[in-house]
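Other chains of the complex are left out, but the ones given are in their true place.
By letter and in written order, the chains are A and B; residue numbering begins at 1 in each of them.
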Amino acid sequence: MNPNFNTPPAMNLHPMKRVTIICESILEDRVLELLQETGAQGHTAFPVRGGGHQGERCADITETANVQIDVILKPAIAEALLQRLQTELFADYAMVAYESDVRVLRPDKF
Amino acid sequence: MPILELERIDSVTDKSSLMDLLTAIQSNLLSPAILFFVLGVFAAVSKSDLKFPEALYSTLTIYLLTAIGFKGGVAVHQAGIGAVWLPALAAMLLGALIPLWTYPVLRKAGKFSVADAGAIAAHYGSVSAVTFIAATNFLKSIHQPYESYASAFLAVMESPAIIVGVMLGKGALGGKLSLRDAGVRHALRDAVLGKGVLLLVGALIIGALSGPAGMTMVEGFFVTPFQGVLALFLLEMGMVAGRRLGDLKKAGLFLVLFGISAPLLHGTVGVLLGLWTGLSIGGCTLLGVLAASASYIAAPAAVRLSLPEANPTYSLTGALAITFPFNITIGVPLFFEIAKRLHA
């Protein structure tokens, strides 16, 4: 790998995971409960529209609106969260979830 | 405000004929509200870039539910609970019973799964506030008086069918139902505290408490612009229904037939029930329309959370793209005609 490509992270930055969940608006409260049970310390949410295997979700009425929920958490619990989402919600609802790497200054906050 | 909202009772002609019905349908089709609905369907089908912001849809919903609840509450204040309780109770029972005969038909004839049949039954037993409003507008436009406390029936008919439908969809008939199930608890909760019921019942109580004095204060907001707001809302509903037309194929022919015959049957039953509980022609029409209508505000949310394995395409397409347009165009004048004849 080209050493210039990924600049080495500075000392003060700490690795975390960001889990992004996009799902039917109606599920927001259930997903937030699930986050709390998994040990997440916070979350950010906003309404989105989209499309996928369950068809277009054009967000003109609440019933077809989506919400995106982003949560920063310790790497150790990110996959546990995704697994729970899969077991409990993936089968029945329009939903996508993925994780990515992020870095923060205050690791104890998450 | 008298109990029958319009004092002038047009002497209804005896020879109520097909001509009358056609005239009523025609005049209904040419009202601004219905024409805006058609414009919305056109906008969706022609893929125009017209889009309502989601906040506007929510705002219009909040406004319509609050206004209709408040007006009904003021009418209850004037008529007294004594006049209201019997037809209201009958309406409530009707809502709870509709899923019981709808469900087996959907299972047997429609070959729907337990969950899907329960979900659709819940939608068709519950009611559509906007269909009800369109019906009151129709009655006003033809100067037909009606019990203005009829929106109390709307308020009490929202929840029961959802609860019954969800229980059926959870396998109540197969003995599989558990009241400890999180889904069932969700449904019960949503049936009582969902925003549709909360606004309708809440505004109804506020109207009943503040009475005509309160009405004088807020009339310029809840009454004056009401019908125009409805027209704007129907423009949006037209777009929503138009966008769902594509799902009709997925829904299948049975659902299309069901979406038209269910309101015909339920509407007639509703009119009869109105007759038995002593409602006027207008009141019978409204109870018929309520029974005929299918919910798309309260039911979808509650059912989606409590019957996740049900496919929402069926119930939403049926309620929004078939039954709703049928009711506001043909159903409303039709149930009025039926009420008129049965009263004769």
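Keep this in mind: a residue touches a chain if its C-beta (ideal position, glycine included) is under 8 Å from a C-beta of that chain, and two chains touch if they have at least 3 such contacts.
Keep in mind that this is a model prediction, so the values were computed, not measured.
Visitor: Could you spell out the copy numbers for the whole complex in terms of the labels on screen?
Guide: The complete assembly in this structure file has composition A x3, B x3.
FYI, only the chains that are shown with their structure count from here on.
Visitor: Measure off the straight-line distance from the CA centroid of chain A to the CA centroid of chain B, and report it in whole Å.
Guide: 38
Visitor: Please output the residues of chain B touching chain A within their complex, sorted ascending.
Guide: It is residues 51-52, 54, 57-58, 236, 239-240, 243, 296, 300-301, 304-305, 308-309, 312-313, 316 of chain B that touch chain A.
Visitor: Show me the residue ranges of chain A that touch chain B in the complex, using the header's touch definition.
Guide: Listed in rising order, the residues are 24, 26-27, 30, 47, 55, 58-63, 65, 92-93.
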